[in-house]
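One chain of protein is taken out of this complex; the other chains stay put.
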Amino acid sequence: MKINFILHNPEFGPGSLRYIFSVLHLSACLLLLVSLSACSSQKDRVFSKTRVLMDTAITITVVAASQEGAEKAIDSAFREIEKIGKLSDFYSSGSEISLINKKAGISGVKVSPDVLQLVEKAVYVSEKTGGAYDMTIGSVSGLYDFHKKVLPGKDAVRKGLRLVNYRDISIDRSVSSVFLKKEGMLIDPGGITKGYAADKALECLKKEGIASGIISVAGDIRAFGSKPDGRPWNIGIRNPRAESREDDVMATIELMDAAISTSGDYERFFFSDNVRYHHILDPRTGRPASRCISVSIIADEAAYTDAFSTGIFIMGPEQGMKVLEEMKFNGVIVDNRGRIHMTPGIGGRIEFKNSP
Amino acid sequence: MQLQDKYRIAILSAYALGLHGFESLLPSPIPWLRLGLANIITITTLFLYGTGAAVTVTLIRVVLGSLFAGTFPGPAFILSLGGGLASALVMGSIFSVAPRLFSAIGLSIIGALFHNLVQLVIAYFLFIQKIEAVLLITPLMVLLGTLTGTANGAVSGLLIKNLKISGQKVQNVD
Partner (left out) sequence: MNLRILLNTTTPADKVLFSLLIIVSLSGYLFADKLLPENPSVRIEVNGKPVYILRVTENRTVPVKGPHGYTYVEIKDQRVRISGSPCANKLCVQQGWISSGALVCLPNRVVVTIGKQTEENMPVDAITG
């Protein structure tokens, strides 16, 4: 019996040219395979942290190579959100927003660049929505209490409505001041701060070298970059009429470098005589807007999606779709009969799970 | 004689494939836990026909086995190829340098060890990327590999002995 016969086999042994060729060929194929898989799987991982700030739950998710790097970036973003929350707190007497409100009809108030930008963006959205979104609604919204189920009387609402007009906000950029022209006027930045905070948090994360992630400030979401596997982020749109945890999500939508916000009548509400009273008030009537039950808007900045989703919710589906078209935004509107209106731009990116 | 050697390679590869397939039919408590029965044939080939033949049989077994299982260029194939080649090459080189240092059992244990280690390294770089998980599983793999390697080596030892005797008988008749 010949041991090592194959070594001496000229036709097919490790010494033969054909053998060497086939081994080389195989190695080349293998190398290609290995390098392909190595490229697609980076060492990046997803880190996520939730905190309660601005009276709401905020979750920041980032893709990073190390936990230390991720936590450093997330913490700096949280500090930024905390700062904006303090500046713009409607209820705290020391905030810049409260100062503006206190000096209404008296004098302008010098404010920080953040509050100036916030008010400017709010006024811009008011102009584009024909006053449907209006941050001066504070004089009416302060009359409602959604925890204690307090409904204001008609007279009080009528009185409050007289002070609602975004045109009475006067901004002086040169000295960075905001002046409310009528005494008693109240600006409530609740419909734009969360989105604005998400935008600023994103700047923080980018400064810390983060290339992708999600900032979710109570449903105002700013996503950037992609998941570690290169796929876009998957954002769920809450089902406005969910009955259990199973049908919690109405649809999922893929998002890469964009913001999304949803305004719904299900967030803060109570029933009185079988009527749903929710927190999105129509500046023209002072009553909860009733044309829609949920409006989701996709745009570049979360400050805009936040405020436009409120404005379009109030305007209703027909006018709302026109605004979306004009602004070149995308959106999904569920009207008060449960019908879904959608801009053509999100056709392929949305997947419906549960009908409202 | 050369043609006959080719037949032998083919028959040994078929045995290896058969064992490989048989093994995948056995129920296993953990999906990736394998007895490594095909290694019996690799070692037998190594002892009877040398390193080149052992590597060839392993290559044929891995490629055809994954083609049959439908995992051909996928992750399972890469793992199988890496493990199989590494163990055959290491066993082969030790056997050619010092043929009397280890018996079939020792070589089989070494083969199982390198098979497992190379698969763990490949798995780490390509799929898992969690060093904790790999470290956690390594001692278990080494332990089980040593035990199955011993058993496989024992079977190979018996096989080699019998084949050598029958081979001589056949030659005598010739």
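Letters A and B name the chains as they come in the text, with residue numbers starting at 1 for each one.
Keep in mind that, in the parts below, contacts are C-beta pairs under 8 Å (C-beta built on N, C-alpha and C of every residue); 3 or more make two chains touch, one makes a residue touch a chain.
Keep in mind that this is a model prediction, so the values were computed, not measured.
Asker: Have a look at A:Tyr166, A:Phe179, A:Trp233 or A:Tyr277 and name the one touching the chain we're not showing.
Answerer: A:Trp233
Asker: If I consider the whole complex, including the chain that's not displayed, which of A:Gly191, A:Gly219 or A:Gly320 touches that chain?
Answerer: Within the whole complex, the residue contacting the unshown chain is A:Gly219.
Asker: Which of A:Leu99, A:Ala156, A:Val249 or A:Met327 touches the chain that is not shown?
Answerer: In the complete complex, the chain left out is touched by residue A:Val249.
Asker: With the full complex in mind, choose from A:Ser126, A:Ser294, A:Thr310 or A:Asn330 the residue touching the hidden chain.
Answerer: For the chain that is not drawn, the touching residue is A:Ser294.
Asker: Of the residues in subunit B, which ones touch the absent chain?
Answerer: 100-106, 109-110, 113, 132-133, 135-136, 138-140, 142-143, 146, 150, 154, 157-158, 161
Asker: In the whole complex, what residues of subunit A lie against the chain that is missing from view?
Answerer: 45-53, 55-57, 59, 61, 67, 78, 147, 214, 216, 219-221, 223, 227, 233-238, 240, 245, 248-249, 252, 260-264, 266-267, 294, 296
One rule holds in what follows: only the chains that are shown with their structure count from here on.
Asker: Determine the centre-to-centre distance between subunit A and subunit B, using the mean Cα coordinates as centres, and give it in whole Å.
Answerer: Centre-to-centre distance between subunit A and subunit B: 56 Å.
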